[in-house]
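The complex appears here without one of its protein chains, the remainder shown in place.
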Amino acid sequence: MTNLSPANEPSIVAEAEAEQVARDRAGRKPLSGWRMLLPTMTPWLAVGLVLVGAITLFGIFGPYLVGDPRQIRDIGLTPPSGDFLLGTTQTGQDVLAQLAYATRGSLQIGILVGVLATALSAFFGIYGAYRGGFADEAFSLLSNVFLVIPGLPLVIVISGFVPRESRGLWTIAVVLAVTSWAASARVLRAQTLSVRNRDYVAASKVSGEKPWRVIVVEILPNLLPVIASQFVFAVIAAILGEAGLSFIGLGASNSATLGTMLFYAQNGFALSLGAWWWFVPPGLVIALFGMGLSLINFSIDEIINPKLKNLRQHRRRARKAARLERELARASRRSRPRAQETDAARDVEAAKEVSAR
Amino acid sequence: MTTTLLDDKKKAARGGRTEPVLTVDDLTVVYEVERPVTAVKNASLTLHRGEILGLAGESGCGKTTLAYAVNRLHRPPARIASGSITFHDRDGSDIDVLALEDASLRAFRWDKLSMVFQGAMNALNPVTTVRAQLRDTLLAHRPRTPRAEVRRRSEEVLTRVGVDPRRLGSYAHELSGGMRQRVMIAMAMLLEPQIMIMDEPTTALDVVVQRDILREIVRLRDELDFAVVFITHDLPLLLEISDRIAVMLEGEIVELDTSERLYREARHPYTRKLLGSFPSLSGERGGFIRSGFDDFAATVDGTDAATTEEDRA
């Protein structure tokens, strides 16, 4: 009878909360819908924001503060020192300077691809699902086709096919975007299909709203958290994908990214020569940036699924209630000696009950 | 006229019998949120054997919380702050429901007291047959039941609720809403409980189907003599099927009386208001104002009927 869980828990808690919200905001300027879209601040979100913010700032301003990353000196492979904070490469180039430019390059690729892939998935996912019928079938087929094409091999083939001279930043970005939008489009399509059938969309159609306004004003805001989450993932995937491409020598020819740094480190036998300062910093930047974005994404997930948000709070309340009830039971047992079970058994049971929730 | 319930003889018999099966005394349930909410306040009631007790009230009045607490199904942050719940078994022994531990609590549920949830018809497992679900329920509580007995019992309960036993092989999606609800009721009575708690069992159903199920419940009660706690917001429905009705308002039982007296001479203003909210089908129009070219239109416009007390929030 596991399926008989009472899903319709009395809603009095929710009601009490709504009342509290109403009371708290009485007499204050109301919050707009946008406020609802912002995640609540948690330690994890703070860590994520700090990581992403620091790396972004480094990518934007770093290149102005360091010297020329290409300048060759005759002091190959010096470990970090006062002159060169992150040491030098085999040809005596400043690793810190390279890292600053490479971070900027990777961020550019990441954001470019993020925007392109999100736009593509939003168009194919939302518009198709909203129109329904033939458009939906066609878009759906298209995204399914793109979904089953193995991404990285295709990217390698396309990048290999484009001559090296014309393989610029944009080419790589477009290639990465084209191979990565399909999964998000499926998710957005599913979400749109559910939002599209809500009564408020029907109501705005009945009142004569134009189709594009229905999509942009009524449907889109309710999809924003999902889109934001998709965007963040697209950025992570793009940075990793570009790093992978560059690492195997198929990256953009005219730009320096974290991947190309790793590529040169690999070619310069940095690992076997023990020059950790050459390959650890770019790797670490990629890892930390990915981690930061993921942490932000978890907070976005809480907006998409408010149940996650209340989980922590709920556990705390549940523990409190269980404790109070236990105390009450203990008190009543003292007054009524006929109850024979031990306190320990009762505690175990209560603990089980709490952990089962 | 296959069933003749509620004829005078039986009515008299029930009226004369006051053997209690469940006593709830001074029960208080609190939700431990930032500002604790008392969902049920000092509720006391006695359920008699074979009685249908209606529990009426609107959303958020605590009627579901009360039912859950009686079943010990309430989950934190809800907690029972005070009071006692005693179950009087058929053999004369008393069970303190609040003191039940894990295993004995599980045995108590379904065996002595079962529950049909709101929207229960969607609680059937979609991937197994009705037969498997009935069998699982039975074996979970009576592990060593022989196979033939399981089959016999399953067929029996389905027949009792008016579902063709051939439906045992069906999956939930092959049954209509009314059928699924009947299967859920069959499942609840599988272990012949002495009390069945039904939380809005017919709200999602059409009136005609609802009527069929109500009739089934009343008939089963007469045959098997279990007590029913019937929770709903639909007071006219309760007036028809229940022996006594408790009206809840903001966690308190504000009135508890026989259906007859509740209908004829309700004491609490809230009860009267609830009664007035349901226009009578065949009687006068009550608080209703007919639109259109009605001579009412001119006279009632002054009484701004739209301002009810709902703007509590």
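Chains: A and B, in written order; residue numbering restarts at 1 for each.
Everything below uses one rule, namely that a contact is a pair of C-beta atoms (placed from the backbone, for glycine too) under 8 Å apart; a residue touches a chain by one contact, two chains touch by 3 or more.
We adopt the following convention: contacts and distances are computed from a predicted model.
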| item | value |
| --- | --- |
| Omitted chain, identified by the protein name its UniProt record gives, among "Acyl-CoA dehydrogenase FadE", "Glycosyl transferase family 2", "Circularly permuted ATP-grasp type 2 domain-containing protein" or "ATP-binding cassette domain-containing protein" | "ATP-binding cassette domain-containing protein" |
| Option touching the unshown chain, where A:Ala203, A:Ala287 or A:Ala331 are the choices | A:Ala203 |
| Chain not shown, touching residues in subunit A | 18, 21-22, 25, 29-33, 36, 198-200, 202-209, 217-218, 221-222 |
| Residues belonging to subunit B that touch the chain removed from view | 1-6, 58-59, 206-208, 210-212, 214-215, 218, 233-237, 239-241, 263, 273-274, 276-283, 285-294, 297, 301, 304-313 |
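In the analysis below, only the chains that are shown with their structure count from here on.
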| item | value |
| --- | --- |
| Chain centre separation (subunit A, subunit B; CA means) in Å | 47 |
| Interfacial residue positions of subunit A with respect to subunit B in the complex | 1, 3-13, 15-20, 22, 314, 317-322, 324-325, 328-329, 339, 341, 345-346, 349, 352-354, 357 |
| Contacting residues of subunit B [partner subunit A, same complex] | 30-35, 37, 39, 59-60, 62, 64-65, 68, 73, 75-82, 96, 98-99, 101-102, 110, 117-120, 123-125, 133, 136-137, 140, 199, 313 |
